[in-house]
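Below are the structure tokens for one structure; questions will follow.
For this depiction, one protein chain was excluded, whereas all remaining protein chains were kept in their positions.
Naming follows writing order (A, B and C), and every chain is counted from residue 1.
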Amino acid sequence: MSDPVAGRRVFDLEQPRWHGAPIHPGHVPPGFSYLLHRRHDPQAASPDGRTGSSGTIVSSDHAGTHIDALTHQAVDGTLCGGIDARSTATAFGYTELGVDTIPPIVARGLLIDLGVVEPDGWIGVDRVRRTAEEQGVEPGRGDVVLVRTGNGVHWDDPARYLRASGMQGSVSQWLADAGVLAVGADNMAWDYAGGADPELGINLPGHVILLVRGGVYIIENLFLEELAAAGVHEFDFVCTPLKIRGATGSPVRPIALA
Amino acid sequence: MSDPVAGRRVFDLEQPRWHGAPIHPGHVPPGFSYLLHRRHDPQAASPDGRTGSSGTIVSSDHAGTHIDALTHQAVDGTLCGGIDARSTATAFGYTELGVDTIPPIVARGLLIDLGVVEPDGWIGVDRVRRTAEEQGVEPGRGDVVLVRTGNGVHWDDPARYLRASGMQGSVSQWLADAGVLAVGADNMAWDYAGGADPELGINLPGHVILLVRGGVYIIENLFLEELAAAGVHEFDFVCTPLKIRGATGSPVRPIALA
Amino acid sequence: MSDPVAGRRVFDLEQPRWHGAPIHPGHVPPGFSYLLHRRHDPQAASPDGRTGSSGTIVSSDHAGTHIDALTHQAVDGTLCGGIDARSTATAFGYTELGVDTIPPIVARGLLIDLGVVEPDGWIGVDRVRRTAEEQGVEPGRGDVVLVRTGNGVHWDDPARYLRASGMQGSVSQWLADAGVLAVGADNMAWDYAGGADPELGINLPGHVILLVRGGVYIIENLFLEELAAAGVHEFDFVCTPLKIRGATGSPVRPIALA
Partner (left out) sequence: MSDPVAGRRVFDLEQPRWHGAPIHPGHVPPGFSYLLHRRHDPQAASPDGRTGSSGTIVSSDHAGTHIDALTHQAVDGTLCGGIDARSTATAFGYTELGVDTIPPIVARGLLIDLGVVEPDGWIGVDRVRRTAEEQGVEPGRGDVVLVRTGNGVHWDDPARYLRASGMQGSVSQWLADAGVLAVGADNMAWDYAGGADPELGINLPGHVILLVRGGVYIIENLFLEELAAAGVHEFDFVCTPLKIRGATGSPVRPIALA
């Protein structure tokens, strides 16, 4: 076996998952619920006193820390690679490009730490590239690039959290051109969700550039504070989307191994 | 950074997730559903033709490949470590020992490959230990020990899948004594679900020995065929339970890095 | 006020609702679940000892005794009245003809009691009309016509229940021509669900004739045993579909007032 990972420092990049957490209004309903229905009831115990308890998850496939599958976005009814969005849709998910087609992601991870970015605006490519250079980060083919805006500390304050700034289309284009596998940030949409891109004039430019044109996955609502505090800019990144057949996304708990 | 993992072989240990997959009858309802509610409708497109699609997950926290949290089992109303099962239960999960308290699991993984085990019975500790020795597997503190019974090939045949054999309490006791962090197998319950342990006289002995007494997590419905075919017995094991506050388990997609 | 109804005999025409009840396989998932998540926990009591308990319903809009809205069926992408099925569909239901557009149904009800019909076949119009005549039943404009096949006694045996015979298209046509408001029966689909209509060569002929062409609602899984046993053939029928915006059906508990 190679150098074992077991002793390495693990950074947990998932935000806690509960019904009061921030969520994009477009995903409510269903939002997120965890409901405990089976309890440790003595009347249901086995003769040796054992009882089981279990609960029910009701969740948008885009609640909490999650990955967007390529089925999540289309332009003019067409998914990434020219696949028709309509004829591949069924009541129970897509027949192609569902989140179950994403292999476990085990890749070089890179952190571009922008520090604490002001809310309510777009983040341009100059700022992101300059910071990357200062931090020795050079995105390349197959990498997963995470951008910290400092917004992750607001997870307990949904209204504030949702005001996070996000990446202009130029940032997404730069990373798509570099051939990255996936991108991620500590906000709800990677893009700024508050209006049209100042250069491209469209909403959610990264969703088009990355998911539809580029085949690049987007990971949202990452918790990047600890990773940034440790000053780690290059790491092993592991993210394992659940193989939900045909889904447009999956909750994930990515980690960074330093 | 240490030796990067990015180039290593990744084994995907999750079974596909869909509503027709095997599930323990005790977890139906809610079972597992993925329902696609938001489609790429032209009438909902933005001016540039972009549309979004998303769906709803309704799932038992014990559906598919999943990990059991310590809240999943109790004896005489008491969880692992003497915590009262009743006063810690709320409508939305447990205030202690929920699945969100499990850190990302990054550990040495070990595979004990029993080959193809006959269904409908208990698997004793002699068989498991002998096989482990033959395969050079020696469980120790903090390890994750996976046992293959060959049952994973029946995932598309729920009735057959549910007949899988499972571990006698003596197997669980051996591993608990070794101080392992977690165990897992390619069946529904780790234990044999068809009756009482021939030595201990209780149902689901591993659920008591591991979860309640030992504080050892159980991972169920693993897909171990490829790992076994590759003859890998020691590996880096990564499993990241979703931090669903207070839940009794979580769907997971564990991987082995060889 | 008119003659009050309070003292009249009430026949409950709903089957019990629980997760083990018969359901059409096309409506699983989501099927039907009722999950009790909030219990009367002493730790959540108010100072005077009061506690509240509540649960979660997860249900197909076609589970149990229910009414089909006109959005439930289309032919060539067109709903009743020429409405386009596609452009009126949203993630959260239809913008037209949803079940919320059905007023409370308070109408003359008529029972055609066919006795105990053999399972696994079609029921032709001759048999239904002859029985109606013998029983003095003459369907007219605005009536709700219920047909008993005796299948309701099998509600606790889903496999047997689903084998119920159903109405040939000729029966549906006869009732549509009579101008009835709604029809109902004690089976899963009004139609026989086991194949093509012997005369029309199509599946579910009543779903086309009644819902798409006729604008006539269908009520399924009625319990008609007590009404039949009482020999009541004409009655006041009350059925109040829930006003779920845009839904394709609604659970109902219809009653007959004799």
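The rule is short, and it goes like this: a residue touches a chain if its C-beta (ideal position, glycine included) is under 8 Å from a C-beta of that chain, and two chains touch if they have at least 3 such contacts.
For clarity, every value in this text was computed on a predicted model and none was experimentally measured.
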Left-out chain, listing which of the shown chains it touches: A, B, C
In subunit C, positions touching the absent partner: 1-6, 8, 10, 12, 14-19, 26-27, 29-30, 33-40, 42, 45-62, 64, 71-77, 79, 85-86, 89-94, 100, 103-104, 106-108, 142, 202-204, 207-208, 212, 234-236, 238, 240-249, 251-255, 257-258
On subunit B, residues whose C-beta touches the chain left out of the figure: 29, 33, 35-37, 39, 55-56, 58, 92
Hidden partner chain, residues of subunit A it touches: 19, 28-35, 37-39, 41, 43-44, 54, 58, 86-87, 89-92
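As a working rule, only the chains that are shown with their structure count from here on.
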Rounded Å distance between subunit A and subunit C, as computed from the means of their C-alpha atoms: 43
Interchain centroid distance [CA atoms averaged], subunit B/subunit C, Å: 42
Two or more partner chains touched - positions in subunit B: 19, 29-30, 33-35, 37-39, 54, 58, 86, 89-92
